[in-house]
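The full complex has more chains than appear here; those shown keep their coordinates.
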Amino acid sequence: MAAASAIKAIHQTMLRAAQPARFVELSGMLIPWVAALGAAMFVAGLVDGLALSPPDYQQGETVRIMYMHVPAAWMGLFVYALVAGLGGLGLVGGHPLAFAAARAAAPLGAMFTAVCLITGSLWGKPMWGAWWVWDARLTSMLLLLFLYFGHIALSRAFDDPRRGDKAAAVLGLVGCVNLPIVKFSVDWWNTLHQPASVMKLGGPAIDPSMLWPLLLMAAAFKLIFFALWLVRTRTEVVGARLRAAASRSRMEGER
Amino acid sequence: MNAFVAVLRRDLLLALRDGAGTWTVLGFFAIAVAVFPLGVGPEPQVLARIAPGVLWAMALLAALLSLETLFEADYRDGSLEPLLSGALAPELLVLAKALAHWLATGLPLAIAAPVLGIFLNLPTEAMPVLLASLLLGTPVLSLLGAVGAALALGARRATVLLAVMVLPLSAPVLIFGAGAVESAQTGLAATPSLLILGSVALVALAVCPVAAAAALRQAVE
Amino acid sequence: MPIMSGNPFASPLPPQPFPLMLRDVTAVCGETRVFSGLDMAIDAGGLWLVRGANGAGKTTLLRLLAGLLRPASGASLWGDGRAPRAVPERATLVGHQEALKPALTAAENLAFWARFAGVEENPWPTRSDPFSVWALADVPLRTLSAGQKRRVSLTRLAFARAPLWLLDEPTTALDAAGQRTVWELIAAHRRRGGAVVVTTHAKGTVEGASELHLGDER
């Protein structure tokens, strides 16, 4: 009973916060704090990862690429799931803020995915002797980037923004098939890419001296994403209002 | 049923008479395949090695290119609105148009592929499998493409959008299709790959018309 | 030349759920509010002339009546309580665009639409040819003049069985004879119990027509 009413209260609070005016106000208060915390953790993670943590016994200094590569990969996957979820929410509930949030998140997710691909390539050259190989994980990650591009292009391709949002939401949901393929490709197929060592059943198989900077960077990436996401969503909301005002004044100017 | 046949007939007529139809697709396919030996060089072993992949990849691109106009032409000249407000269910409309698209492009592509295979030194044993894999795979492209074309309808940059949407989804078709031919070429059994292609086709047949119809209704809104 | 041979307008239409009522309707295109607070009742046998400056929303109103556009607010309902979106087959819209394929001949284009509408056997040109396009039947549509294309497009009305006709500036590009024919067809359709909504920039009025003015005349 208590749980149910708590959920209801949370839901109502969220709905209130999702009112455009309220959202602009709330997010304005939140953004500086989140951004500052993210930046601080990013610096700490960088120092720890690049200077304090030891080189790998096999990979040497190149292992430090990991502190960018792995958090970026996680964020690429996480943001896609978020975008798809927001799109689904928008399709079912029809709340414009969900679409605005999805539109704001997609380019950020594409950026993280691109960072993962680029750092992976830089890492691959010394490790595998090639910038790129067509193994299952790499290929599916590349497809994820294409899916992001499709989502971004589709959501901006129509004169009526609602149509773009809905079409992009459908694409986002369909593209979710790709997420488990990225995640489990290393287990399902025999690939060059290394299997999961942090997020797996039975706890991480990685030395704590490397685990700490990694987790720091992962948290920093999350916070930085969250701050940017709020800024971009705010911009979308305010932009929609400006466009509505402009079209109203145009109608009046015409009369 | 009458309306279904009417749409099918008209689309076939248009594909045979007008641009972006059968001839464009076949022309593109032939030229794209012919360009390869020019770029890669004439060594028979290399050509034979890449032949299944090249044939399948180019067939995919050729089908993709012709998909843009699947609904776009009707949308632009005002035909789509009466088509959707007639007595024919939108799902059947999609099916009729996808079937016409397949008959006008997928089928000719499948038939032309073995001929082009000769130019790439594809061994004769692999020809039947090439034909079979394309016959099973091209309907999937038409059906998936119908969903993509409906989603991208009226969008700017519809071609890229379509490609970006359809390609990741059709990647498995490509992999299994080319895989089947390669197996046949190297003397392995191609049946497993062909069976997978067949079941993908059945799933697409069940799911895609519904999805495309929903997208179409959105589009004329 | 008889304007209609084997007149399809002789038999009355099946009883139809008129009136189509709009109450306090607002229409939005993209993010633009086109018009708002519109009330309208379309009865069997009725004719509405819709006027208004360019961009006032005439075409938008027709799309709304055809069920292609959902009202942003307000209600639009047929007499039996169904929304135009649910029963699009009750309206035939002839818009600015011709819905004809340039690569096909006039006969092929019209035969397709007739077959699609469920008219049995090849219905055209054996049934009626109000706009005298029979002479053009076998040339590709792309070579026709602007008015000839319009005539072919309007010929679709000769086998439309929908009770509501929505005509967007139907006399555009037509010569005097063609314009007369349009008004004759409208009158015939009203006599058999159909209703017609016509947008127009022409002055003058028609007997028994209601008028609707959108926006302010500039």
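Chains here go by letter, A, B and C, matching the order in which they are written, and residues are numbered from 1 within each.
We adopt the following convention: a residue touches a chain if its C-beta (ideal position, glycine included) is under 8 Å from a C-beta of that chain, and two chains touch if they have at least 3 such contacts.
Nothing here was measured: the structure is a model prediction, and the numbers come from that model.
Engineer: Given that a single representative per chain kind is drawn, write out the copy numbers for the whole assembly using the chain labels.
Structural biologist: Taking all copies into account, the full complex has the composition A x1, B x2, C x2.
One rule holds in what follows: only the chains that are shown with their structure count from here on.
Engineer: Counting only Cα atoms for the centres, state how far chain A is from chain B in Å.
Structural biologist: Roughly 33 Å separates the two chain centres.
Engineer: Where the CA atoms of chain A average out and where those of chain C average out, how many Å apart are those spots?
Structural biologist: Centres of chain A and chain C (C-alpha means) sit 50 Å apart.
Engineer: From the mean C-alpha coordinate of chain B to that of chain C, what's the distance rounded to whole Å?
Structural biologist: Whole-Å distance between the two chain centres: 37.
Engineer: Could you tell me which residues belong to chain B and also touch two or more other chains?
Structural biologist: Expected reply: 221.
Engineer: Got the chain C residues that touch at least 2 other chains?
Structural biologist: none
Engineer: Could you please specify the touching residues of chain C with respect to chain B in the complex?
Structural biologist: Residue list for chain C touching chain B: 66-70, 88-89, 91-93, 95-101, 103-104, 108, 112-113, 115-118.
Engineer: Show me the residue ranges of chain B that touch chain A in the complex, using the header's touch definition.
Structural biologist: 151-152, 154-158, 160-161, 164-165, 167-169, 171, 211, 215, 218-219, 221
Engineer: For a test of understanding, state which residues of chain B touch chain C in their complex under the given definition.
Structural biologist: Within the complex, chain B touches chain C at residues 2-3, 5-7, 9-10, 13-14, 17-18, 73, 76-79, 81-88, 220-221.
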